[in-house]
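Here the complex is missing a single protein chain, while all its other protein chains stay put.
Entry: chain A
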Amino acid sequence: AIYKGTVNDPTTFPPPSKTHGSYHWAFERLLSAALVPMTVTAFATSGTNYPLFDGILGLSLIIHSHIGFDSSIVDYLHPRKFPVIGPIIRWTLRAATVGTMVGVYQFNTNDIGLTELIAKVWTA
């Protein structure tokens, strides 16, 4: 008989789910692949001429960063081993991502935009 609930239990696995599995992987790779031509274009043109493109680039960068941060949390602070700080850091990340999206929107609307800022600061 296999006894459950003792100290010799193997580790748990998350339930199989396409949204957290293959779809997540595919979305992450598609986004990273899309960032390559977008970055090249950002170097070529300026942000003020194409504000919509600037916004899409900013949004893609933020989502890419969020996925990267989330992978780091899964690797180093998994809730299975860190039942308290793991979820706390995860929700802090989500709040920070929302805040960053609002901040980038404000910056792109009320100010010159991310690509323009980087171009100007680089040649300041």
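Here are some notes:
The definition used in the following text is that contacts are C-beta pairs under 8 Å (C-beta built on N, C-alpha and C of every residue); 3 or more make two chains touch, one makes a residue touch a chain; residues count from 1.
Just so we're on the same page, contacts and distances are computed from a predicted model.
Per the UniProt record, the absent chain's protein name among "SDHC, cytochrome b subunit of succinate dehydrogenase", "Ubiquitin-like 1-activating enzyme E1A", "COP9 signalosome complex subunit 3" or "Protein YIPF" is "SDHC, cytochrome b subunit of succinate dehydrogenase". Remark: the omitted chain is touched by one listed residue; of A:I2, A:V36 or A:V84 this is A:V36. Residue positions on chain A in contact with the hidden chain: 6-7, 29, 32-33, 35-36, 39, 61-62, 65, 68-69, 72, 96-97, 99-104, 106-107, 110-112, 116-117, 120-124, in rising order.
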